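Removed from the display is one protein chain of the complex; every other protein chain stays in position.
Chain naming follows the written order as A, B and C, and within any one chain the residues start at number 1.
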């Protein structure tokens, strides 16, 4: 809802895709490239796929992952190994099949003629990297991606297809690029590049800092959120986040109303800390 | 109890063993050779090990398997693929570890100076094959193993270390050896070799037929039973079978009082059909 | 194969005949349409829509869903659009699609059930009503009146007399000593069928904070781990009543579904497993189409 004006509405399908590549980028991050199911709709930047955990004889809900890249033949994800689901996916050999539903959710909006400053933290990189590679970006006046991670290793500089002209890096420990958070980097870079709109995706504390930054600068801000999901189709109301509405609170689903929201509508105090 | 007179009492331990060999013998049967845990007691013929299913993140009870063979370095099992547990074990690569408790239960008795006719059906082969390879057999006057399976393939003639001098085969479909059941074969072979005692192991209907055969001939009969198990230590009373006692029924555990029982004590009508 | 022309897997619940005995449980498929991108809901026996209350409900704060190895806990808190929005926005969307629709409703007081029944009575686009007397997930103690046989009988009668031509199902809670007594009360009140079971009250804790995962503490346990309990409850209910039973709880496979029929159910609803395997209901429909004898009650 918040974002649907300028974003494509996803028409999800249920598919099986083969693993084309499964490669470590750093100790915790890996790149998973899947064959693109022929009938699958072109996923907008910000949309996600909902993946069946390939392990197991126990019960697993599906896991949501943002699209990192997509071409005629493949669809790519960048994944941080977190729990059992992402561990099982890491173990998938090339050729293995993965069951997925997608594309799901609303993408980041088109912003014709505007200068975009995009702040990505950790795996929050995916939708923002993807936006930069999409035709949507041609409408922008400029698209500058700031990417921050804990440490140099997690910037996987040598292992990833960076358009380094368009990206600036930060690391929390200062081992590469700007030393400090990506929001602190944004304070610096905005002076250099200017910005009419902020995009952000990453851990909630970072998003909150980005929202404060955007508010201080009086800029519109679109943010991509995460939340625990069950259906991912807007059916079960599991994945809601609070938004301000008529002086009170309403709940919107991350899966279907989001994952991209207008940051000004969110009731930040009601979002989970992590 | 029934059998403890002439059989060794097992002192079980909890071990990890490595897979040394995992080889198909026929479509349904496979041979699993494990490294023998150093501290493990010499398992008597008829005893079994209780194996943790190597799959899974779901709940599995352990699975019991009779010892097929054992030397200083290895312990072997013959396994028929039945459900998820035996399927997961089939998939174990050489070098993988298997968690096991054993040896458990009572073995077939020593029968000095007697002529043994041993009737094995399917995986019921294991304890009887093992008996034939053990020092126990030296006490016997003779030890003749009759082995029956559904079809020639399941006799795995070329794939298994048979002492064909001491074994006679039957197949239900007549594709090799005697055509018919192993008990029918016994009716014939007993004329040739004589017998003072019957051993049997296999599916319950076969064991029942063997018991009728032994009774008709007035011969003592030791039978090795299967049952669903939980602890395998005689603690939980899950694996009981009915025996006749004082004109009524009493329950004995297959894991601890058995698996080898004096067939005359069993209340056959109370045993499960399969 | 046109399922509409086959009659051997249809199921009759009171005055209504449904195409087949396979439904999606309440709370799983929203107001009915949400799974349409993935499956042909027209081919199901029907969908049970998200439980509605007279007034819209905000529901509980996130997190609302928590995975465990044997299923899921949820704490949605009956978020719903309320009866009026349901009537204007939701119900009409399914009307012309030939989808079997069962409207799930919950309320606290007898008068509210009167209002519900009277507002629903003149509408079309639905074939059945399910009284959700069993949601463990909300604040008001009163909403858990599904444990009180007298109340169950009273409100069942209130709704049935006002909706004589709809299939009236009463969904009962497993969180009760004597589920058969509640089922008998529903039957006595005129229910056309029993839906059993809803989620089981459960809790999980965060090891770092020592807090329950959910703000409200407990949640509703669903998924494979509740299967043996749900089968037990259906079996008990089947021995207590003669109206049809919708078996619900932990169905993740065709085999699981078959067990509910053995236990005495005449139809089934799939819940949590649909999140993982959206085709599951369709696969169960096909299986029963091919093997209608799988709909027999045990023992064979």
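One rule holds in what follows: a contact is a pair of C-beta atoms (placed from the backbone, for glycine too) under 8 Å apart; a residue touches a chain by one contact, two chains touch by 3 or more.
Keep in mind that this is a model prediction, so the values were computed, not measured.
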Task = Specify the residue from the set C:175, C:266 or C:281 that touches the hidden chain.
result = C:175
Task = Determine which one of C:29, C:91 or C:263 touches the chain that has been left out.
result = C:263
Key: Option touching the unshown chain, where A:14, A:58 or A:252 are the choices   = A:58
Missing-chain contacts mapped onto chain B = 11-14, 52, 58-62, 101, 227-231, 233-242, 249-251, 270-272
Task = Spell out the interface residues on chain C facing the chain that's missing from view.
result = 68-71, 73, 147, 175-177, 200-205, 207-211, 217-218, 221, 224-229, 231-232, 235, 255, 258-259, 262-263, 296-300
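Keep in mind that, in the parts below, only the chains that are shown with their structure count from here on.
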Query = From chain C, which chain is the farthest off, judged by mean CA positions?
reply = B
Centroid distance [mean C-alpha coordinates] between chain B and chain A, Å = 58
Note = Between the Cα centroids of chain B and chain C the separation in whole angstrom comes to 49
Ask   = Could you state the distance in Å from the CA-based centre of chain A to that of chain C?
value = 35
Key: Numbers and ranges of chain A residues touching at least 2 other chains   = 58
Note = Among all residues of chain C, those touching at least two other chains are 69
